[in-house]
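As you look at this complex, bear in mind that one protein chain is not there, while each of the others sits in place.
Entry: subunit A
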């Protein structure tokens, strides 16, 4: 440390210290500070990705030990493209994305604007809508599974009370299982979207609105020509994180439907879990992982490009 402070040439420098120039010492300390994170990343990302790539080109059932890894080339990928459950999973992922990204973003946008300028007790509303987001998604899913119970659940009893004789069977019907999951997770994450929008809203200065008012702009006009464009970058941020997030959905499906009934709610991550941890097809599961990674990579690239061109 002394050396960094005042490197008086020639006087106090010993031969051993010449190797440790202030510059080098600084670099060494820098690397030491970063060491834990770097080691972690090397294992969990670099090695993991490389190993997963190798496994995706192999056949391996885990139980036969490392020696049992058998290199088979692109067999797993060929299987991937001929596997109807994979196509079903991709389709479900896309449907789930359509259900859980645009609509919740629009709802959260409106709610955030209302909470931001037009209510008393702003903090109450922030907290109220945020509560599901910090609650364990599994506990929340347990609650909804009771609410969605096809014959006894309060939701269907309410619908039948309204005169709907055959309400949807929600989680146990292949037609509505994915929709039910989308409803639950949109409900749980709405608070997050609202909070992010509200953070964006505090960055818009009041003067712009006042100037618009002087020009005679009404609330609707102000909403569409000031608020919406000013929150463009927030919307992009949410779009990117939520699009990617929707492809990572797993917990709630693993807990509630296990991909069923009849694969109607299976998604890519669930298929990885199933192949890897239920059937021990480590090679095939790795190939699905790479498909997921590729899709997320493309999505990220496309949204970034859209953002930069904007």
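Quick notes on this structure:
Note that a residue touches a chain if its C-beta (ideal position, glycine included) is under 8 Å from a C-beta of that chain, and two chains touch if they have at least 3 such contacts; residues count from 1.
In this section, contacts and distances are computed from a predicted model.
Here one chain is missing from view; checked against "Xanthine dehydrogenase family protein subunit M", "ATP phosphoribosyltransferase", "Inner-membrane translocator" or "ABC transporter permease", UniProt names that protein "ABC transporter permease". The chain omitted from view is touched by exactly one of A:103, A:146, A:211 or A:302, namely A:146. Residue-wise, the contact with the chain that is not shown comes from A:137, picked out of A:72, A:137, A:172 or A:204. Only one of A:77, A:187 or A:209 touches the chain withheld from this view, namely A:187. Although one chain is not displayed, subunit A still touches it through residues 1-2, 4-5, 23, 26-27, 29-31, 33-34, 36-38, 40-41, 43-45, 47-49, 51-52, 55, 62, 111, 114-115, 118-121, 123-132, 134-140, 142-147, 149, 152-154, 157-158, 161, 187, 190, 192, 195-196, 198-200, 203, 233-234, 236-238, 240-241, 244, 247-248, 250-251, 254-255, 269, 272-273, 276-277, 282, 285-286, 289-290, 292-293, 296-297, 300.
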